[in-house]
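One structure is given here, and the rest of the page talks about it.
Only one protein chain is missing; all other protein chains are in place.
Each chain carries a letter (A and B) given by its place in the written order, and its residues are counted from 1.
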Amino acid sequence: MWLLQPFNERATRLFLGVLLACLALVTVLHLAVPAGHPLYVSAYTVTLLGKYLSYALLAVAVDLVWGYLGILSLGHGAFFALGGYAMGMYLMRQIGDRGTYGNPILPDFMVFLNWDSLPWYWLGFDMPWFAFLMVMLAPGALALVFGFLAFRSRVTGVYLSIITQAMTFALMLAFFRNEMGFGGNNGLTDFRELLGFDLRTDATRLGLFVATGLALALGYVLCRAIVTSKLGRVSVACRDAEARTRFLGYRVERFQLFVFVVSAMLAGVAGALYVPQVGIINPSEFSPIFSIEIVLWVALGGRGTLYGAVIGALLVNYAKTVFTGAMPDAWLFALGGMFVLVTVFLPKGVAGLLSYRLKRKAQQSDDSSTPQEATS
Amino acid sequence: MRMIRSFVPGLLLLFLLVGFVPVAQAQDDPGQALLESLATESYAEKGEAIEAIITSGDERSRRWLEELLDGKLQRHKDSGRFVIVVENRGRSWPVIDALSFDDAGEMSRRDLDRIGINNALRGQLQSALAVLDLYVQDVGERRAAARELLGSVDATLVEPLREVIADEDDAEVRRLLEQGLAIHRLSEGDIDAIAELEGSLNSRVRAALNSAARSDDPLIADAASAALDDIEQKRRLNSGLETLYFGLSLGSVLVLAAIGLAITFGVMGVINMAHGELIMLGAYTTWAMQQLLPGQPGVALVLSIPAGFLVAALAGIAIERGVIQFLKGRPLETLLATFGVSLILQQLVRTVISPQNRTVVSPDWMSGSLMINEGLSLTLNRLFVLGFALVVFAGLMLVMRRTRLGLEVRAVTQNRAMARAMGIRATRVDILTFALGSGVAGLAGVALSQLTNVGPNLGQNYIIDSFMVVVFGGVGNLWGTLVAGLSLGVINQVLEPWAGAVLAKIIVLVFIILFIQKRPRGLFPQKGRAAEG
Partner (left out) sequence: MSFISSLADRDRVFDFLVPATSPVDVRHGPILYLEDVTVTFDGFKAIDDLNLTIDDGELRCIIGPNGAGKTTMMDIITGKTRPDSGSVWFGSRHNLLAMSEPEIASLGIGRKFQKPTVFEALTVFENLELAMAADKRILPTLTARMSGEIRDRIEEVLDTIGLVELRDGPAGILSHGQKQWLEIGMLLMQRPRLLLVDEPVAGMTEQEMERTAELLTGLAGKGKQSVVVVEHDMGFVRSIARQVTVLHQGSVLAEGSMDQVSQDPKVVEVYLGADPDEEAA
């Protein structure tokens, strides 16, 4: 079974081991250590870590298309947000008649807008299975349509980056409109419970954290399985020499589309796990800056490695939390500086630095085997 | 009448030359005589006096008549001096001299005689005031006054207006007054008046025709409706032209924002995400110039053009040397690194200047609007920006086509190795090209400062649009950028009325995304084997 292929790799086993150990450690430190003890992990921290982990999954999705397919998507925030909105819509319906206006069907913002019935695209979101399916299908469908059009006309490279950015920008403008029926600027918020668990209790928060960690593990294995399969090698081939791949008889656009859609769905799942933890989804998740920030996580961690994306997402977001708390003005300087420094001085990211050390040990001085050199 | 108008100032000048002192002036001022004639018991005589004031052409007549209507033109019982009461509360009232309008201290209310008027005189005064502005020197003011009269002409005004028309030598003023009279005639059932109102875009004319169209007389009603249809058509044409103008104006902004990018991205192939911030720097340069030269917004603006170019060009050179040169041949990395630069520049402006928007003043000669006809006026600042965009475009075309730099740029972009072999210093060309593209972004900023608020996010709002314009027009093609920018502007404005601003923008974005997928090389692609790359 090709899905189990990655378990043969030492690196994957190591990654999963570390991840699961961390999940267990946080759980134990949260549950078994008394509050006030220096090792105690508060519910706030658990949720913060859960948020980081959902970002990490998003970064893995971006690395799949950028690192292995050579497609720099500046619109993955859109897939993340769509997954988030699908989850948000389910959570809104769960509120029921406990909203400010007490309407059993309509969310508060619709009552406020004097709507008398749910728009058709809200139907079905009261059923969890449907909502969870949409978490993947909505971003998947957008990626399918967008990718089909783009790859069929062989829009690649910088052009593709720019139109993905335009895509997420257009969606942001659209979701800002009240008429769209997604709550306008305010987005969806005031969630109460998920599958019957109260979102405000510590236990649910811990559960969400663990679920996000497991989703990250699964997503990582899935991506690893893809990149180690022959399809993964075809992706790398498309990235490095698209025309050559075509002449070998591969329908490059279909491979690109496949990987792009898988990546979009993963991003959607990440968004869906993110929303209940932060308690809100609004159009700012569609903003082009957020999407390009995701790319920075991947670049900083090291593209084309998957685990690098995870490291990058955790590092940058931890730095963001620290900076925005201590000196909010400096954060954009730091972020901008990271963009410049990473691309100019650290093209292979932190992972590149690590593997360079390892390689030096193994006396292999072959730079061109790593993807960064060959393309971009 | 015309003679008087030019005669009075001449007379005043003469007095001054001869050296009359102000005290003496009070007796010899013709105004004193005019006011004296008002101070009579007979209302008939007062009427004649008012008539005399109107026809005198004296610049003070308007004020006199207004104060008379208000009951504030009064006469000091003892001295016979005419004053204007500023405030009539309490026992003594502060007054000003009615001839010189100078402060005349306070006078006891018992010492003052009010010049009384009756209702007939009040009516006469009101229409007289309306007509009075038709006697001023400035043509623009006379036209405005005539326009003001449309729809408010009544029987009492008919005669004075006829006289004015006979003496008026500006055709526009005459036409407006004739229309005013025609509206009056129409209201009295004169069907021929409709012919004179045909084709006018004035809203009051339309209101008059509208009420005539509901008239009981079917002949008048039909004729009025026909005239209205005619006007409606003209109005549609006008609003079409207006949309086109706004579209071109928006388009010119897009062209300005994108044209620098067309050089750095289109010609050099460098993705500069900090392009928007270079625009922002240009706008802030204009603001800084105006801070340096307070009270001289015009001079500051003109000086900002070279200054904005220079500031943005220097910033561009810094970006090229500091970041881009290390990322040659890695466009996606360039994109990310320059995005980082854009974040830093934005935050720099927020920290050093302010996160708030700054207002840039428009000089007088750029505010106001150019009136094409009554339904269509073009705002001057937009017209200037449109012209500026075209000038910048033409200048760039010249640089690229006619100068040594342009030739070298084209050589380096087509075959870098060969160009270097021929002795072209490619690095120098890179720097200069990038400086040129960046400088043009600065110019865009100077222009934009006249249309929008200047703030740290200014550039961000234009970066996606600019890329869209360049890609839509066809990368590497300056003409394509011009056509794409202008047409996207017009499309946006055409969509806006029925889709709303946000939806129009979304539609345009979606349209471009689809278009690029249909024609990945834009409107005007570069053809041939080399372009296949």
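Here is the rule we go by: a contact is a pair of C-beta atoms (placed from the backbone, for glycine too) under 8 Å apart; a residue touches a chain by one contact, two chains touch by 3 or more.
Because the structure is a prediction, the values reported are computed rather than measured.
**Student:** Which residue from A:40, A:250, A:323 or A:356 sits in contact with the chain not drawn here?
**Tutor:** A:250
**Student:** Please identify which residue in A:234, A:266 or A:316 touches the non-displayed chain.
**Tutor:** Checking each option in A:234, A:266 or A:316, the one touching the absent chain turns out to be A:234.
**Student:** Name every residue on chain A in touch with the hidden partner chain.
**Tutor:** On the side of chain A, residues 2, 226, 229-231, 233-234, 236-237, 239-241, 243-252, 254-255, 258, 366, 368-371, 373-375 touch the unshown chain.
Convention: only the chains that are shown with their structure count from here on.
**Student:** Where on chain B is chain A touching in the complex?
**Tutor:** Against chain A, chain B makes touches at 271, 322-323, 326-327, 330-337, 339-344, 346-348, 350-351, 464, 467-468, 471, 502-503, 505-506, 509-510, 512-514, 516-520.
**Student:** Which chain A residues qualify as touching chain B in the complex?
**Tutor:** My answer: residues 72, 146, 149-150, 152-155, 157-159, 161-163, 165-167, 169-170, 173-174, 176-177, 288, 292, 295-296, 299, 329, 332-333, 335-340, 342-344, 347, 376.
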